[in-house]
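Of the protein chains in this complex, all but one are displayed in their positions.
Per-chain numbering from 1; labels A, B and C assigned in written order.
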Amino acid sequence: MDKRISLRIDKIVEETSSVKTFCFSSPIDALPGQFIMLSDLRTGEKPFSISSSDSNGFSVTVKALGPFSSGMFAFKTGDFLSIRGPFGKPFDLRKGSILIAGGGVGVPPLFFLARELKKAGTEVVFINGAKNSDELIFKDLINELGINQIIMTDDGSSGKKGNAAEGLLNTLNESDFDAVYVAGPEGMLKKIADIKTDTYMELLIERYMKCAVGICGQCAVDPSGIRVCVEGPVFNQNMIRKLTEFGVYKRDAAGRKKYFEKAFSK
Amino acid sequence: MDKRISLRIDKIVEETSSVKTFCFSSPIDALPGQFIMLSDLRTGEKPFSISSSDSNGFSVTVKALGPFSSGMFAFKTGDFLSIRGPFGKPFDLRKGSILIAGGGVGVPPLFFLARELKKAGTEVVFINGAKNSDELIFKDLINELGINQIIMTDDGSSGKKGNAAEGLLNTLNESDFDAVYVAGPEGMLKKIADIKTDTYMELLIERYMKCAVGICGQCAVDPSGIRVCVEGPVFNQNMIRKLTEFGVYKRDAAGRKKYFEKAFSK
Amino acid sequence: MFTLDSRLKTDFLGSVLKTPLLLPAGVMGISASSLLYAVQSGAGIVTTKSLTLQPRKGHDGPVISPVEGGFINAMGLCNPGIEFGIKEISEFKIKSFVPVIASVFATEPEGFVKLTEFINDSEADFIELNLSCPNVSAEYGVPLSSSPVIVEEVVRAVTDISKIPVIAKLSPNVPDIKLLALAAEKGGASALCLINTLGPGMEIDINIGRPVLKNIFGGMSGPCVKPIAVKLVYEASSVVKIPIIGLGGIMTGADAVEMLMAGASIIGIGTGIYYRGMDIYRKVNNELNEFLMKKDFKHIDEIKRINIDG
Partner (left out) sequence: MFTLDSRLKTDFLGSVLKTPLLLPAGVMGISASSLLYAVQSGAGIVTTKSLTLQPRKGHDGPVISPVEGGFINAMGLCNPGIEFGIKEISEFKIKSFVPVIASVFATEPEGFVKLTEFINDSEADFIELNLSCPNVSAEYGVPLSSSPVIVEEVVRAVTDISKIPVIAKLSPNVPDIKLLALAAEKGGASALCLINTLGPGMEIDINIGRPVLKNIFGGMSGPCVKPIAVKLVYEASSVVKIPIIGLGGIMTGADAVEMLMAGASIIGIGTGIYYRGMDIYRKVNNELNEFLMKKDFKHIDEIKRINIDG
């Protein structure tokens, strides 16, 4: 879709008390890992990963965080939202046996990915990480795919105790995989990107975005200036490791560097 | 072609002392009866019927008349001309046995038509009219098509004596045809359009043109306002007969009515 | 029951229009016949080519060239002159009840006053002052509508003597349209027409190394000018009370809705004829009606500037 369009919300699924999935019944030509820019034309416009897409339509899954995402919770079926996209480089779908690890709002794009891999007949293990069982999302949907789901919660209230990064490390030690796909908070991604492994790995990262079409420079990352909205948001492990700012800082809306808390650095 | 382009003149054929054919070796997606707007970007821009077109390129055939067309005679192979088009409704190619009658610069578009009809295996009689043998054009080209060519000159210096209209009338009386296609000066067209016949007939007419894309209104004809550049320049006999101005007047560049000399009216 | 007819029928300065779609000046409007063609294709009101005191053959060709998303054109105000022009209006009026706007062009107030005297003796329903032709700058310099003072002066001079309502057609090529819209209103204009062609622009053929248009410059029209047209109608309608004819790049019913939401009262379609045929008026009428129907609106007036400022 080259133009901005407004679409009727056709279904809203409450995943948890702070996460909702918004479904639109117009098809969009999207691949797993790609995102749309979503706006109410009042509060703002933000990037959201596509959490499913087929010939019947597509969905995005939103966690209430700040003004925009919380504002989304006031919308009802039948309301219209303004949409641009899809944007970004999707995951490179490999064959063989695949390991997926997602934490928080990293799970929705990975669910879309798992579904497409499953459609292609690929074997998938999905590590689904959350703070606690209340924040766990897509558990049933992933089970319905008939794939091996490993649930991790920080407090052990569901599945194993630990975070998705730990779950991934354990699983990688236990079995061989042809590719690993990861999405989630930067702290988690950083730990995983630092793993020394020969397995092909792709990670979906987030940076502040404005234009999403590669011209405003807002999401350009150091040191090469490549744009997360065009050359990303999915990068392979080698590329991620070259990003000197990854896990260290990101830029705010004004373009200033904002350093992550200590926890994120090695 | 949606955009204006400039093309190199690849070949110039001197048809007579006052008629030249300009050939371009870029293909254009054109049908017989359509025209292009041709400009040197200095003197003006004028409509010219396409006199041939295939996958190797196309040509237009220009008679030196006023400033623009005479100016064209200074151009040499390798020079560039600015071109828009093709424009207009082409001839509706019928099957069966076909009669074509052209006078003066009406002959070039009809040559293109005859060639296409011949390609489709249709039987064609071509009446080629000119003032005198010096002004006769495309005689050899038409012969090469292997069709029946009847040459008419006003002074009898070549072929039969008489004009194309008379030639057409005689031929129509002698044999039956499935369709008749005519192009030439308005006086000739008027005489032919007035013929009472059941044979399907199409005529290519000329009106002052500026935009050629149907928005400036310059070529709109009375009483319906239809545009020669879009709904024409080819009209069937019924439609032509409804044009109250046909054979009576045409509009000049300012939009004023200019009446034809007496000779043209019934 | 609400129908296409009841939803789209609209009042414009006291005249009832069957549809809110207008044929703008200079597009197809040379002759009575071409105005009639637009009416028969679904236009609810038509405008003549801009008429001048003397006939003008206009610029030599090329007078038009396609560009990204539209055209640049410099017809050069070709027209048969006011005397011949009002005859075409009479001829049109024999065959149609649809209101006609007589567009006129001059370079100073006196010229406009003389033209108005002719129009007073004609059957035109409205007079539109073309204060904004961007294509005769070699002859006349920047358009009159670059200056609020001149706009007010010309409009006042004409309204003082005109027997019919006066419409001021303004230029988009100004830093602040609000000043010009207010000046026209203050001068006594009954309505505004926005926008005339944009720029002008220019194209150079790189093989020939020459400007493509004989006039070098040409005003832009078509889809590419729509964002600017919508913006200017929105701005003007936020400061004036008189109705606005909104035009510039309107192609679809959705575009027409956008223009109404921006604050236009009726909508012009010119270059759109190229993209969707003369039938564009009928198509847009239908699309407009469908939109209103789907959204449960009874009349186009209900969407004028809707929500926009909320």
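For the reader, a short list of remarks on this structure follows.
Everything that follows uses one rule, which is that a contact is a pair of C-beta atoms (placed from the backbone, for glycine too) under 8 Å apart; a residue touches a chain by one contact, two chains touch by 3 or more.
Predicted, not measured: the structure shown is a model, and the values here were computed from it.
Contacts of the undisplayed chain with the visible chains, over the whole complex, involve A, C.
From the set C:143, C:188, C:243 or C:272, the residue in touch with the chain omitted from the display is C:143, counting the whole complex.
Checked against the full complex, the one of C:8, C:230 or C:278 touching the unshown chain is C:230. Set against the missing chain, the residues A:50, A:151 or A:221 yield one that touches it, A:221.
Among A:2, A:174 or A:261, the one in contact with the hidden chain is A:2.
Mapped onto chain C, the interface with the missing chain covers residues 67-70, 72, 142-143, 146, 171, 173-176, 198-204, 206, 208-211, 216-218, 220, 222-224, 226-228, 230-231, 234, 249, 254, 257-258, 261-262, 291, 303, 306-308, 310. The set of chain A residues touching the chain not shown comprises 2-4, 6, 8, 37, 39-46, 80-82, 84, 210-211, 213-218, 220-227, 251-256.
We take it that only the chains that are shown with their structure count from here on.
Ranked by number of C-beta pairs in contact, the top chain pair is B-C.
Note: the chain lying farthest from chain C is A, by mean C-alpha position. Centroids built from CA atoms put chain B at 64 Å from chain A.
Rounded to whole angstrom units, the spacing between the C-alpha centres of chain B and chain C is 36.
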